[in-house]
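Of the protein chains in this complex, all but one are displayed in their positions.
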Amino acid sequence: MREMMYRDAICEALAEEMRRDASVFLMGEDVAEHGGNFRATVGLYNEFGQQRVFDTPLSESALVGAGVGAAMMGMRPVVEVMFADFVTIAMDAIVNHAAKVAYMSGGEVSAPMVIRLAAYGAGRRSGAHHSQSIESLLTNVPGLTIVMPSTAYDAKGLLKTSIRTQNPVLFIEHKMLYAKKGEVPEGEYLLPIGVADIKRAGADLTIVSYGRMVDVSLAAARTLEKDGVNAEVIDLRSLQPLDEETILASVRKTGHLLIVHEAPVRGGFGGEVAAVVAEKALGYLDAPIRRVGAPWVPVPFSPTLEDAYVPKEADVVKAAQAVMAN
Amino acid sequence: MREMMYRDAICEALAEEMRRDASVFLMGEDVAEHGGNFRATVGLYNEFGQQRVFDTPLSESALVGAGVGAAMMGMRPVVEVMFADFVTIAMDAIVNHAAKVAYMSGGEVSAPMVIRLAAYGAGRRSGAHHSQSIESLLTNVPGLTIVMPSTAYDAKGLLKTSIRTQNPVLFIEHKMLYAKKGEVPEGEYLLPIGVADIKRAGADLTIVSYGRMVDVSLAAARTLEKDGVNAEVIDLRSLQPLDEETILASVRKTGHLLIVHEAPVRGGFGGEVAAVVAEKALGYLDAPIRRVGAPWVPVPFSPTLEDAYVPKEADVVKAAQAVMAN
Amino acid sequence: MEYTNKLESRDLLEMYRLLMLTREFEDRLCGLWGRGGVVELPHGSQGQEAIAIGACYGLRVQDQVLPSLRTRGAFIVKGVPTTLQMAGIFGKVGGPARGKSTTHHMTDPVRGVLLGTGLIGSDIPVAVGAALAFKLQKKESIVVNFFGDGAAQRGDFHEGLNFAAVFKLPVIFVLENNGYAEYTPLNKHFAGTNFACRAEGYGFPGIRLDGNDVLAVYEAVQVAAARARAGEGPTLLECMTYRYRNHCEGQTPEYMRDPAEIAEWQKKDPIPRFEAYLVERGLLNEADRSRVYAAAQAEMDTAIRYAEESPFPPVEEMSTGAYAPEDPTLVGGRRI
Partner (left out) sequence: MEYTNKLESRDLLEMYRLLMLTREFEDRLCGLWGRGGVVELPHGSQGQEAIAIGACYGLRVQDQVLPSLRTRGAFIVKGVPTTLQMAGIFGKVGGPARGKSTTHHMTDPVRGVLLGTGLIGSDIPVAVGAALAFKLQKKESIVVNFFGDGAAQRGDFHEGLNFAAVFKLPVIFVLENNGYAEYTPLNKHFAGTNFACRAEGYGFPGIRLDGNDVLAVYEAVQVAAARARAGEGPTLLECMTYRYRNHCEGQTPEYMRDPAEIAEWQKKDPIPRFEAYLVERGLLNEADRSRVYAAAQAEMDTAIRYAEESPFPPVEEMSTGAYAPEDPTLVGGRRI
């Protein structure tokens, strides 16, 4: 099958949806001629022109707020917020406006828009302000949909769906995945949001992950196999909606759960996953639930420190062994 | 013992600390002559004058950002952000500046400041934008301290401590607690942050809660007593640091855990508590962990809807019974 | 006075009726507060009605308004029924979103009222985004966004106005400068001499005008609207005014303000002023005045009765509606 990079899959999804629906447009900082800080919008300006692909002032709050206004008036904005860390500037527009349109209007209006956070996560020596995993700042906000793809295939299919939903979607891309290649079929396809993907089937241990940590978990699963531990790796793909069924079915089968994300452990989304299982499949657990995530510090800059900060295969393997030891 | 209202306990804490330390000052919208939207700063302007108690423009981002700057230069600002919902506007100053000062400066500087969110929570028919429980927007951010007092006594002791710590503290007050009376001793006292309080001892069921839901949990515990269920109610008092030991000791004793907060369940801080227990005391659990929280919608305005939205004693009792049924 | 001169007698009388109705709405509402029934905290706009009426009269149905807390008249001119507004204020199912939302920030997509927010100033970028939609859709519609002097200190004011300027969007910013943000007087939150000059910093016209002169507001908005419809971009109108009531109900009107200041502004009340103009032009006499007033009273009687009789929303509706319905093949999983 055709191979393409995660960033190109995103770009292709945008192009296809813009061709299909004239109300879709893209705005953000340097997304037009420059093609986006992470080069995920290259060529769109040339194809669609400046009416549909345009740069905005350095104003993340207005950028997202204007997206909400445009969405309420019948457009389908795709808004690129350059680094996910910058979402803190647009929090109000997201939490207090976009997320509340449907409910506050009694269903008369909605805000169908995609806010692409391009990108989250550590690994590029960018320091504390350009490296955060910020998803759990947004996971307690009713009205939002939160998608975090881990492969080119998922990114394309989920982005196309995100653009077509009737509600605001946070589409959170990992900066270390943009250059990652993966199989993407030629024709059009959509992937449903809210359906986790079992990236690797296994019988002994359930590893729940999302975003960049899926690959780390998969690598760990391969290593664990050598130790005789057959791990199932579930890629949540979206945190909201959460596919509880896939998680629960797996845990009922394996009896062991490990949750892996890049965000710090305390207050991270892993707690939610653990809580769902501790409520709905407690009796199936043969061992304590463990979580792997970053330590409780900001993302450090220096390579040695940053590399130590990001959860690695060895961390996942070690935690998995601890789970299996019970 | 002397009785006083939660709001007056807050005011007294501020006054005492301002008398003690000339670097403490208070700023916010209408905190001076008006005495604060929730009347928790009445009289401070008269005592301390406008150099130390002053109103600011309607600019929450600058308000908190300026607090960070002042704190770095040796002051101890107490900043009042009127409704907790407005913290979304100051997210960047909190998450990307205040929280990172100590780490990014390698310990050379810190930002000792208190950000009073006055106030969070539903119950006043204020609609979706003035009623949210926003704590879990902040619980995954290393560098922050998060305090949520449930009584006048705790509010005073914890606020005084918050002002004296070396790091930024989010001090989150519930609007329905301001008029609640409680015993507050005459003399000075401090309460340690990070130490949960067992508001009611019990042997059968652990209820973990914080903020306004502590009273609701206590009421439920009294009702449950009649059914022969002896519930222990733990008031976390601070979410960061989290007092894991008190939670774990209780669960090891009771074998049953119910978590109660006002924020929506999904992505709420209850997940974190559940995860800690599912990792560290799983073997002691005799029943699935349950959580009580708001439904997955914005806070509605109409009294019938808002009353149905906020978790109530009956909800806690029902969930407790479900836990105990196992 | 290009536009004002085109107003016919019936327009002037209609504006007068709208002013009276808005005042009556606010007076009745504030009067009811504390006596049961009213659930939404009133933020009375008495004294400021000329801004809403002058600005919205002459807008098209498709034009969108985004009112401030203090722009009751915008809902009224846009035709949002007073029954619906009052039922909303009472928290009843007959109100906006069947009671889920306050009327303060309600939307009425058909009549052209955009969904606002309780976060003062945050609606400015949203209004700008609606104008962006109009531009992209090549529509002739415009957006009129109202906000106060307090809101003008929010970062969103700055980002929103600059954004609108860069893309030459069809939006009019109506700044209701009533000299206070809650209890903070202007001189404690602003060190400049006027807000209108801020427009220069974005590259479009800013004008300060008498917000208690309904025709001056009408004229200024019509000029700005023509500019906006012609693709020439936004305008900032700083309308000088004053509110008689406190920031919201619950205190005496003169709480933290000098009663003399209030009295001084009452002399410039927009309603008697417009009345005098109409009388002078021979368009209104005492009997007309009484008739208009009686009609406003009657309408408010009806609205209040409607609000009282409307039931509270059924509890089951509370937990639904956070999302617009989705095609189930697109979105699965559990929404909780």
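As written, the chains take the letters A, B and C, and residue 1 is the first residue of each chain.
Everything below uses one rule, namely that a contact is a pair of C-beta atoms (placed from the backbone, for glycine too) under 8 Å apart; a residue touches a chain by one contact, two chains touch by 3 or more.
All values reported here derive from a predicted model rather than from experimental measurement.
Partners of the chain left out, restricted to shown chains and counted across the full complex, are A, B, C.
Only one of the listed residues, B:G28, B:G127, B:G143 or B:G267, touches the absent chain: B:G143. Residue B:F25 is the one among B:F25, B:F83 or B:Y210 that touches the chain not shown.
In the complete assembly, the contact with the undisplayed chain comes from C:Y202, out of C:Y57, C:F75, C:F147 or C:Y202.
For chain C, the residues touching the absent chain in the complete assembly are 153-159, 162, 165-166, 168, 188-193, 195, 197-198, 200-204, 233. Touching residues on chain A toward the chain that is not drawn are 29-30, 33-34, 37, 55-62, 85-86, 88-89, 125-130, 264-266, 295-298, 300-305, 308-309. Summarising the interface, chain B meets the missing chain with residues 25, 51-52, 54, 56-57, 59, 61-75, 77, 92-93, 96-97, 100-110, 112, 142-143, 145, 161, 164-167, 190, 192-196, 238, 240-245.
Everything that follows uses one rule, which is that only the chains that are shown with their structure count from here on.
With every chain reduced to the mean of its CA atoms, the largest distance from chain C is reached by A. Across the two candidate interfaces, A-C and B-C, the one carrying more C-beta contacts is A-C.
Chain A and chain B have CA centres that are 30 Å apart.
A straight line joining the Cα centres of chain A and chain C is 40 Å long. Chain B and chain C have CA centres that are 36 Å apart.
Each of residues 100-101, 105, 117-119, 122, 155, 321-322, 335 in chain C touches at least two other chains. Touching of two or more other chains is recorded for residues 85, 88-89, 128-129, 264, 266, 295-298, 300 of chain B.
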